[in-house]
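All protein chains but one are shown at their positions in the complex.
And then chain A:
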Amino acid sequence: MRRKQWRKLEEGCFIWLMRLALLIAVVGLGSILFTITSRGWAALSWEMVSQPPSAGFYLGGGGGILHALLGSLYLATGATLLALLIAVPVVLYINTYGRGSKTAEMVRLVLNILWGMPSIVFGVFILGLLLALGLRTSLLAGTIALALVIVPILARTFDEVVRLVPHELSETTLALGTTRLELSIMLLRQTMPGLLAGLFLAFERALGDGAAVLFTAGFTSSMPSSLFQPVASLPLVIFFQLATPFPEVQARAYAAALILTAIVLTFGMLGYFFLHHVGKHVIR
């Protein structure tokens, strides 16, 4: 009887601990949304997202953050596409040609380490390269730095999705006399929803990262006309506006944060949608 009561108490405690953890997560997200909305809502306007900054924008002048909004989208899109070109072949290789090999395990270890590395380290690394080559900060350098940040995220996410594919699919496909390349294409077909979800996750990460672009993409008030010109980004716009002593400019920083959060949430939901609703023939 005592043992039975103890087990019930044990289970009750863990249920409440789990509920507490859930509450902390929900309250955390809610608090972030409440803070940026309450402080930035008043400063939000159509002008803000449709115009570049005027002279004296950071001192309270007119204009908007269109340059940073588009800059961030350019950077994140470029970095995601670049990361895709690197991550997908790596993952397909370690799951087909290199399956079960020491190389595959080593690649996973390296990707895990890179995932945990602070993004500013990638920024510093690219800055070092730029200095060595005599180049300056640019959209291209920022894109490469961000791609380095998100390659491990995309690769490990995609790798886990591929590893969840039942072994029977590989066996069935190879039993038809396919090459490993054809097997890779079959795996890609099966994991497409997961890959798309991973892409959105990586895109969100690239969109919100400020440290990697701090030294590499530079900052400007205008739109870049080539890959070799500096570009503004939303995280840095938020940082520079918050650093001013003017309350109206700080409110615009919160409004910019609200825009960034809205974009991230939208892409997060799109990722969720793709994961569950895309791929008519995918085995679920």
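As a convention for this text, contacts are C-beta pairs under 8 Å (C-beta built on N, C-alpha and C of every residue); 3 or more make two chains touch, one makes a residue touch a chain; residues count from 1.
Here is the rule we go by: contacts and distances are computed from a predicted model.
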| item | value |
| --- | --- |
| Protein name (UniProt record) of the chain left out of view, among "Phosphoribosylformylglycinamidine synthase subunit PurQ", "NADH dehydrogenase subunit M", "Metal-dependent hydrolase" or "Phosphate ABC transporter ATP-binding protein" | "Phosphate ABC transporter ATP-binding protein" |
| Options A:Leu169, A:Met223 or A:Ala262, residue touching the unrepresented chain | A:Leu169 |
| Contact with the hidden chain (one of A:Ser38, A:Thr179 or A:Thr266) | A:Thr179 |
| Absent chain, residues of chain A that touch it | 99-101, 166, 168-179, 182, 186, 189-190, 279-284 |
